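The chains shown are only part of the set, and none of them has been moved.
Chain IDs A and B follow the sequence of writing; residue 1 opens each chain.
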Amino acid sequence: MHSDLKYGKMNLMIQEKARIVEHQQIAPNYYKLTLLSHYISSNTLPGQFIEIRVCDFTVCPLLRRPFSIHGTNKDKKTIEILYEVVGLGTEVLTKHQIGQELDILGPLGNGFTIKKKGKIAILVSGGMGVAPLKALAEHIKAPARYVFMGCKKMDQVVCEKDFSKLGFEVQVATENGSAGKKGLVTDILNGFIDSAQPSELNEINIYACGPKAMLKAVSEIAQQKKLNCQISMEAYMACGIGACKGCAVKTTKGMKMVCKDGPVFPAQEIIWPI
Amino acid sequence: MADLSMEIAGLKLKNPVMVASGTFGHGEEYSELIDLRKLGAIVTKSITVSPREGNPPPRIVETPAGMLNSIGLENDGLKKFIEEHLPFLAKFKTPVIANIAGETQKEFEELASTLSKERQVKALEVNISCPNVEHGGMQFGCSPVGTEEVVRAVRAATDMPLIVKLSPNVTDITEIAKKAKDSGADVISLINTVMGMAIDAETRRPRINRIVAGLSGPAIKPIALRMVWQVAQSIKLPVIGIGGIMNARDALEFFIAGASAVQIGTANFVDTQASIKTIEGINEYLDRKGIKDIKGLIGTLNK
């Protein structure tokens, strides 16, 4: 019997001021932020996230913003965040400079369960969904490793090299065809599955993160083909720790909190549309 | 160190800073982050007779200096509260105030009488002000008649200190407060959330599934403070101030306006340490001002 690496909530969370050691724009609207955090850098599971107070002198923006942990460096005691500017909070985040501190809360949530069974690991990312998947990639030991990345356009294709270095085969789809295949990432996934041997299907584990519409599509594919699939969900959050019941998602097991019960869920548990 | 202890209608507090219902779960999550022993009291998430699944998502959204929520009283129900959550809270020796929400008078009675038997529960807070449910909630709290109905029922079912939590969505808060008093309330707490709404102009969809939701956070602080002041001026009952309190300075405004205690709600989300820092900040202020006892600050607005 294989025993899965069940990355549940086995680390305590803390709130602390974390110094910014790097902060750079890596693509139009995409930023990479590196924070010094002794504790979180060595107590994080792939798929967990932190909540950042993006500006501490004002109450507007008010709530913390959740971001997946994109990477950790135990030696340098740092954690990495990859984020896209989509609104006020992320806009304000860009203004912070190296040397300044950010108030963070984490690590939060449950990470991915790394399946020991199955020779084929497929990471499916849509847009910023790539953020937690890179952290996950470092832990995946399956002999056949794929990343299917869906992006709006070429600019937004990031982290390809990180995955390649980890021995992943990277396939890209862009909506406008400016990089990789023209189309959606689910086209790649479908193509892969269609050309797979029936015996191979049993070996596939899918780990997906991205916009809701994409996660829904991936889940449906997985369910049709009866593939093992975990998805990392997003929801608007307030507390981030399970106390406010704000980030609910309907599941086959009742209402669950994305922040505490997730953000990673078995795909078949989510009741769409959410 | 000034004396922060407070006794409100028989409820003894080591300090008058509580955490507000629905913003602190039943304390489990926050116990990892703060020392619950330091809190004046913990007000539980609203407890209903049967477990509630709550409203469909999306349930929350941020607004300028505030947030809207429509949780819909998601909770595990009375039985599980007593069996699972209360034993956990009991460990900390911090007074537990059970916040109860019935859909009917009878449910309120059941909640009150059952919880009154629990030694760890030191007071009841009656939620007649939730804007996010079909039945009960604000329906009761927005009319004097509804208020009377519920408060009388609960009063008959309990000997505990009885806190009635009011809705701000009314023309005259003092009328409701008076009715609550006359019906047997020992303490008035206010405010619950203000009814609000937000729309995503891009999708033209409401930001919250049930469209209308409850506004909390700093945005509503001026409204809360005004109502606390009005109620403190008009009736002779202790008042607990709630609404947009982020720090000690905010809390102090409420004491000066006439509150005997305060509750920290939304601020817990922004800074898990908000309640603890508020207690420390009140202490610092009193020391700086040479005020020996916080009771000397209550209702001392210089007009």
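Note that in this section a contact is a pair of C-beta atoms (placed from the backbone, for glycine too) under 8 Å apart; a residue touches a chain by one contact, two chains touch by 3 or more.
Predicted model only: the values in this text are computed from it and were never measured.
Chemist: So how many copies of each protein chain are actually in this file?
Modeler: A x2, B x2
The working rule: only the chains that are shown with their structure count from here on.
Chemist: State, to the nearest whole Å, the distance from the C-alpha centre of subunit A to the C-alpha centre of subunit B.
Modeler: 36
Chemist: Touching subunit B in the complex: which residues of subunit A?
Modeler: Within the complex, subunit A touches subunit B at residues 12-15, 53, 59-64, 103, 105, 235-250, 254-255, 260, 274.
Chemist: Can you tell me which positions in subunit B touch subunit A when the two form their complex?
Modeler: Residues 22-25, 28-30, 32-33, 45, 53-62, 64-67, 69, 71, 74, 217-218, 246, 266, 268-273 of subunit B touch subunit A in their complex.
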